[in-house]
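Part of the complex only, each chain left as placed.
Labels A and B are assigned to the chains in the order they are written; within every chain, residues are numbered from 1.
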Amino acid sequence: MPRSTGVRGFLERLDRGPVIGDGGFVFALEKRGYVQAGPWTPEAVIEHPEAVKQLHREFLRAGSDICQAFTFYASEDKLKNRGHGAGNHGVYAINKAAVEIVKECTYPEGGLVAGGLSQTPTYITTLNKDLVKAEVKKQLEVFKTEGVDLMICEYYEHVEEAEWHVEAVKEFMPGVPVCVSLCINETSDVHGVPTGECGVKLARAGADVVGINCHFDPFRCLAATKEMVAAVKKAGFDKVHFMIQPLGYMTPDASVQGFIDLPEFPFALEPRVCTRFEMMRYAREAYDAGIRFIGGCCGFEPYHIRALSEELSKERGGYMPVGAVNYGKFLEKHTKPWVRARASKEYWQTLKPGTGRPYSASLSRSDQWGVTAGHELVKQHEEETTKEELESGLAFKKQIMKEAI
Amino acid sequence: MPRSTGVRGFLERLDRGPVIGDGGFVFALEKRGYVQAGPWTPEAVIEHPEAVKQLHREFLRAGSDICQAFTFYASEDKLKNRGHGAGNHGVYAINKAAVEIVKECTYPEGGLVAGGLSQTPTYITTLNKDLVKAEVKKQLEVFKTEGVDLMICEYYEHVEEAEWHVEAVKEFMPGVPVCVSLCINETSDVHGVPTGECGVKLARAGADVVGINCHFDPFRCLAATKEMVAAVKKAGFDKVHFMIQPLGYMTPDASVQGFIDLPEFPFALEPRVCTRFEMMRYAREAYDAGIRFIGGCCGFEPYHIRALSEELSKERGGYMPVGAVNYGKFLEKHTKPWVRARASKEYWQTLKPGTGRPYSASLSRSDQWGVTAGHELVKQHEEETTKEELESGLAFKKQIMKEAI
């Protein structure tokens, strides 16, 4: 497999050129029927391993160099949240199965395996560093025992929690490269720490790779990551690398908390799905910005990763994934002559795709919740959501919602 | 599995209530990396059987009652067209593998298996009935030998070719129920035969189920199928059933040849992907129109079939697929209170999803090729497309393109 350079080390690979990540598993597997929207937890690694493996294989086939164990939200406090049954499998069993699965698929293809952490309910509910680290270490124990090539800590709205997670990995799994990404926009984290400064804090906490994932579209994530690149370089961290794993949805109108605030989240995001040409543009701009770990998150399907892989073919030693569109070259085999005539780069690069939705507007008015950390309403618990909670959430929303047209 | 009524016969099932089909395989597997855009042929049944099986399993999990063997475009003349290598496997091997795979997945779940025919290049190139039937019978031989529960003849732009295929099935596989669907709009087939009249012709040719598939969105396919329902009933065919398998893309602006004429075809259709709520509305309207075989085609992902299944749960004995969204009930477990507040039927039913694309228009100007049958430019051949062909296609397009604003 040409994209594999024979080099084992993750950081060495980053130094040599771009590495391609995979896409998000929870949204892709929800569409396929193996993840429940709402809890978004990864019990499928135990209940439907074949479906998880198939998705790993597809991302690898599309060109992923790094595959993440499907351990998103697999912390014990989250698995048990609000009466969700995923907790019955236990944090150990879920994380272990995830690592075994990803290894089985990835190593034969020459890829590397990443263990994964993400935000914990414990942080937002307690804001207590010791409790958060204790929670995190339950997952790390599995990754340490099973062995992984790198760790990805991802999807934090508050840089503080991310720092704590990075610290925990450095303490508990010394020597393993640590990547960390926040799900924030080009301005600041949800506590108001400027995005560039967040990058510096994470570098200072010991991360080898810092960046942005989820919540915003490729181009807004690019803007945010560029803030980090500039600030981290200015702060003198010359060896730190950068990563980006954006949504596969266009979100020019998303506010602080990204696509979650959009009224279409999570079941009507379809019109926002990125085309492969938008993805190719994203890959090029990310590479040109000096970002070397380039992947995707929620909304990415295998063909989106394939587009990244195709765009950066030259930079990855000429590796071209199976099914690359080559700007429509295969359309030359189409049965209709006018479709064959679309087989050109200029055609697809300049097309602004029609939406087919004359009753839809371009932009939506986002919910604009500025607070989260420590607020009563966002605390998690093991009981089911009550009707009273739902109602108080609506009342609060009315109270703080900015007057918008 | 509650959706299985214990009744074996396809037509008996239709008489009892709605049966749900599956979605299209070529577009879904192109995104996953196993089908090549352009030729759209099903050699994956031999080269990547696991990927094909996984997709069958997902549709079944979503609630499909009828699964089609992945034999789209698997006629010998198409497999060999324009230098495409799929022909090397041979028409027999491909169709046989497809039937074996679909049986392995479907029967344990209580579903039925359909063999499949689709339009052949021989028709458009020769307009010769004997040659077309000869081509068709190469596939039918496999279906007859292997055994299928029903035949689906689909994706015809000219009712004449569809009639010939139906006749061939009736002659060659007597006793097997025959479904037939055209990929035409609410007006007429590409030769100008009114849509309702097409339905009557197909009933007269002996089809047990007639209808529409592909090329147009669910609501335009509904309009077309309703034309058939009215005409076929009026013509006195009381036992004929109706089927519908539309695109999973919104295409209010598509002209004669449907989404193929849209400038976004086939690589930038993303903004047009239907939401599951649009799918639920489609399922309800189809059922209310008396259509009993309800499925999907290109653009359908497993969650789209799941939406049909969920909407018609009551009509199918209360069967509810795993992962049904129940209008967002599981959002009550989401970590953000304002997302939990979206857990209502009214919210999702009335939402007009933002497109996130302020530089895109709602509608596109379709190519508007009115001719196909017999025209020199649309004839197929085994050689690669030449540069001269591409250029003459563009010149012809300019000549006949209607002046449009």
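Methods note: a contact is a pair of C-beta atoms (placed from the backbone, for glycine too) under 8 Å apart; a residue touches a chain by one contact, two chains touch by 3 or more.
Note that the coordinates shown come from a computational prediction; the quantities given were computed from them, not determined experimentally.
The complex is a homo-oligomer: 2 chains are shown here, and the full assembly described by the structure file contains 4 identical copies.
The rule is short, and it goes like this: only the chains that are shown with their structure count from here on.
Centre-to-centre spacing of chain A and chain B amounts to 33 Å, using the average Cα coordinate of each chain. Those residues of chain A that touch chain B in the shared complex are 30-39, 50-51, 54, 57-58, 61-62, 81-84, 121, 124, 217, 249-253, 257, 260-277, 301-303, 306, 321-323, 325, 328, 330-343, 348, 351-364, 367, 369, 372, 377-378, 380, 384-385, 389-390, 392-394, 396-397.
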